[in-house]
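For this depiction, one protein chain was excluded, whereas all remaining protein chains were kept in their positions.
Each chain gets a letter, A and B, in the order it is written, and its residues are counted from 1.
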Amino acid sequence: MKKRGFWPNLLKFSQEFISKPQGRVGLFMLAIFLFVALAAPIITKYDPIDDLYLAESMAKPAWVRVFPDNRNLPVTVHAKLGLHSWKTNSQFNLKSDEEIGENGFSFEVSPEKQTELLYQFRFESDPPGTFNFETQYLVKAPEDNTTTLALLMISPNGKEWPLWKKTIYGSEDETELLIDSRQMNLKFQLGLTMFDEVSQKVFQEKGNYKIVLRASTDGEPAMISFIPVAVNIQGKLHGVLGADHMGGDLWSQLVYGTRISLLIGIVAALISVFIGTAIGIASGYIGGFVDEFFMRLADVMLSIPSMPVLIILSALMGKSIWNVVILISLFSWTSTARIVRSQTLTLKERSFVEAARASGASKSYTMVVHILPNVIPLVFASLVLLIPGAILLEATLSFLGLGDPTTPTWGRMLHNARSFGAFTSGSWNWILPPGLAITFLSLSFVFIGNTLDDILNPRNRERS
Amino acid sequence: MKGKNRLSYYTVLLALVCLIASSTLAVSYSEKGPKADEILFPIYTTDETRMFAIMTGQVDIYPGLTKPAEINTLKLQKKIEITQNMGYHMFYGAFNTGRWPLSEKAFRQAFSHLINREKIILNLFEGYMLPLDSLVPQSSNYYFDQIKKYEYNPKKAAKILDDAGFKMGSNGIRIDPKTGKEMAKIEFLTPLYEVAATSAEIGKMLVQEANKIGLPMVATPLDFNVIISKLDVFDFDMFILAWGLSREPDHLYSFFHSSMAVEEGYNTTQTKVPEIDKELEALLYATNKADFAKAANKSQILLADHAPYFPLYSRPYMDAFRKDKVKGYVSMMGYGAAAYQNLWTTINIETVNGGGTVRWILPEVPGTLNPSTASSAYEWEILGRIMDMPFAYDPETAADKPNWVVKYKEETWKYTDPETKEVVPNAAVVTYNMRNDVKWHDGVPFTAKDVKFTIEYLRDNKVARYLGSTKDVVKVETPDDYTVVVYSATPGFLHLYDIQGLPWLAPHIWKDVKDYKAFQPWKEDHPTVKGLTKLIGIGPFVFKEYKVGEYVRLEKFKDYWRLSL
Partner (left out) sequence: MIGSLKAIWAKVAKLRGDLQVNFGSYILRRVIYALIVLFVIITVNFFIFRVMPGDPVKMIIDPKMKPEVREALYEQYGLKKPMSEQYFLYLKNLLTLNLGLSFTTSRPIMDELLERLPNTLKLLGIALILEILIGVSVGIFAASKRGSAVETFVTSAGLFTHAVPGFFFQLILLLLFGFLIPIFPIRGTMSAPPPVGAWAQLLDRIHHLILPVFSLVIINFGYWALYTRNAMVEALGQDYIVTARAKGLSKKTVLRHHAFRSILPPIITIIFLSLPGIISGAVVTETIFSWFGVGRYLLDAVLKQDYPAAQGAFYFIALLTIISNFVADIVYGLVDPRIRVGGGEGK
């Protein structure tokens, strides 16, 4: 007799699928997530883990500027002040100097006159949270010279802010210079307390600000070299979704999180469905001891609380997402196994299987060639329905602090949000997107799975 | 002069430390107290509930702020004051000096130039840490500035390595002068991300710097227990850890004396330098403060040059108080305003209307309230107020304060054995005078016999937590009810403080306790006084109840001796 499978006509199947509203909505949502996952590098230019300090910690999304309250919030300013950026009071001696580094510059200070390099810029926003200067310098001077270097800012109203000053005896090798508004010694120099914000004081008004590099020496003339001075004024507005506690881009975390969640969900479901199908067919077809053993095993798995086991194992096995995937799959094969087993039992009695057996086909051949194709439609629905479970479990584990800290998952985003005060500071832009993303991705799979189940499951078809 | 150059920065820092100590000491304090009628310790185990609680005013005190995000949120709250104090705290990395090439001093010194403390502190702690350059934190009176400093300078580090023979190879990895081949991997042990994210991150940053100049180093985050077990048997290359220290820097002896370089000892770096040993012995056995300070300075100079450790930062203690609800909190050098070691806050804190109930966040569930076994700081947050902390230091200068329950009167460094009539040299005989107006919470007077009982009980039962203070005690004499003489087998002015760190155990409660570990005094009713448990002390507050997992409640001790000062 001809093989009678459950493979419906593909066209008829897709028509039937599309005719169900749940199926349509599910597919649509999944398509969006798939697009985001695939196009991640195009949608966002930042790396979710490695790009840090892009903006002030917990910066708001850039588009909140449409609200009047946020109109003047500062945006991030990154600048490199090289040879041509500076104005000097002794223009003739400022020259390029590649010895100290790329685009470096140097100038000579003579004892008669202090040299001043000046850079002017407009600042039109509210005060930023933090700012910093980063550079390297080098001083060449005779042994008994005393050279003084200083960096200061001048507010529009003319007030000077001495941010850094250093006295150098003789020469000095290349030295890193980092001035940050959060440094405690800087706050102290300016007569502020530990909890004062230097940036609030310096950037009190809007207008033209000056950055001044001052140098003076005694004795012989001294040569002073700098690499371009990096100026970073961290903005309180950033990107599509703002920034996390380390100035990381939340939008890129959300976008790359889609990839990971999809991957985890699908791989975990695939593995567990693979295990479940193999066990289901084997116990259904072979029966006897094999059946008894696997079904008891499934009973045991069903009566072990999965979350405690996952917590313990993930702590012992280390924090890789693949460990999480394996653990999740080990706990979710039972349902597939049972469904496949009962289907196999029915199929076993069908004439085409009996015919194959009679013609001397081996057990494994029959299982793979005759049974497997006929349980696949069934397995397919259960595969899709397992995915949201896996996604939620992974998110929960990450949220509890048991996930992989170097993988940008949604659970990790929520874990960080909770650990680093997003809930207290009301950073909805950090809390809501990952939570809603998990919900909608899971929902799309539930919709698709339900629709598949309706169409493919023989029990449902018999009932209707 | 190069040294002069670098000094300025750290001098500024030192001045800053003094500033932090003085600027927040606006509150004057009294030695008379306690003032609050009741202290409640509700237990808040999650970050967000602690923040919700202090911001909505459900609690008055949130001790031990560490997260920059929390500090940044709370400092904007008008009703909250955050106190700041330098801590006796040290975060450091270490080398196994028993292993090539870490045994090479030049190698260690070169690595020390790879540490960008400023960047670490800014990136990971938003500036709320102090860079540390000595093995004694700046908060300590024994911090010494005139030592070798290692500023961040990768080029210098590379040059030191070149000069020591570790030349750069063709693959960007340096050549081991001993073998002539590329250097073997050096493993840097750090705590796990989920346990101490910042420490793991520091490990990663340092390894990146090392790789840049051709050192084949890898960071290995490991379970804390596994790290400790590796350190115990010297099975490591490098590691990072933190220590909470105390006022006197005797930790130097434990960490770097050759006698401690045994398996499971404290000297995990295997530092065995006779010159350093000599100074550390002078430190431990110094019989006066001047000698002690001199030895501490010399040890710091030698250790900075030998560089078995690289200090990273020291943590300032920050505590948040609802200033609209409570007053009387006192900043204290080394421990902070809300720590249990700070007696002044304990006895001065009260509601703004006077007296009343003060609510104090307890961030973890105390597992035990048995003073002989309790080890976590959270358990001592409670016990410290019941047992009367002996740390009656001046909060600003950390000098001893005159009013102690048990105060040393005189000391000699030898004694005559009454039986053999032989003079025992190199020993300590310390005589303590006691106040005669001190009572236990159940009204029984506190006398010399109680002190003798406590020392002997802790020593004879080998109670681990106090072994350091009791193991050298030969005998305790009580010439009268308020005088105690303690004989120790070793000399050293630190012995004067040994007795001050002990929790006084009431003989009428503890004499029948056979298994001190299984004893749960807070769960058993007091044999004679109603409303008390067997958890009693002589401290300013009386233990009333512990609803496990929920809260602990303490009440003012009406007969506390400081109330009649």
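Simple rule for what comes next: contacts are C-beta pairs under 8 Å (C-beta built on N, C-alpha and C of every residue); 3 or more make two chains touch, one makes a residue touch a chain.
What you are looking at is a predicted structure, and each value in this text was computed from that prediction instead of being measured.
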{"item": "Chains still shown that are in contact with the chain withheld from the display", "value": "A, B"}
{"item": "Sole contact to the chain not displayed, among A:I311, A:I326, A:A361 or A:I376", "value": "A:I311"}
{"item": "Options B:S30, B:T45, B:Q146 or B:T528, residue touching the unrepresented chain", "value": "B:T45"}
{"item": "Which of A:F107, A:F133, A:F294 or A:F423 contacts the chain that the document leaves out", "value": "A:F423"}
{"item": "Option touching the unshown chain, where A:S335, A:T407 or A:T451 are the choices", "value": "A:S335"}
{"item": "Touching residues (missing chain, whole complex) on subunit A", "value": "295-296, 298-300, 302-309, 311-313, 315-317, 332, 334-336, 338-339, 342, 382, 385-386, 388-389, 392, 395-396, 399-402, 414, 418, 423-424, 426, 431, 435, 438-440, 442-443, 446, 449-450, 453, 463"}
{"item": "Residues belonging to subunit B that touch the chain removed from view", "value": "40-46, 48-49, 52-53, 55-56, 58, 194-195, 223-226, 228-229, 232, 264, 359, 365, 367-368, 373, 376, 462, 464, 467, 517, 545, 547-551, 553"}
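One rule holds in what follows: only the chains that are shown with their structure count from here on.
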{"item": "Subunit A contact footprint on subunit B (complex, rising order)", "value": "1-2, 4-5, 8-9, 12-13, 15-16, 19-20, 23, 47-48, 51-52, 55, 67-73, 75, 82, 84, 116, 118-119, 122-123, 126-128, 130, 151-153, 155-156, 192-194, 197, 316"}
{"item": "In the complex with subunit B, residue positions of subunit A that touch it", "value": "52-53, 57-58, 132, 166-170, 172-176, 178, 180, 182-185, 188-189, 193-195, 245-246, 319, 401-402, 405-406, 418-421, 423-425"}
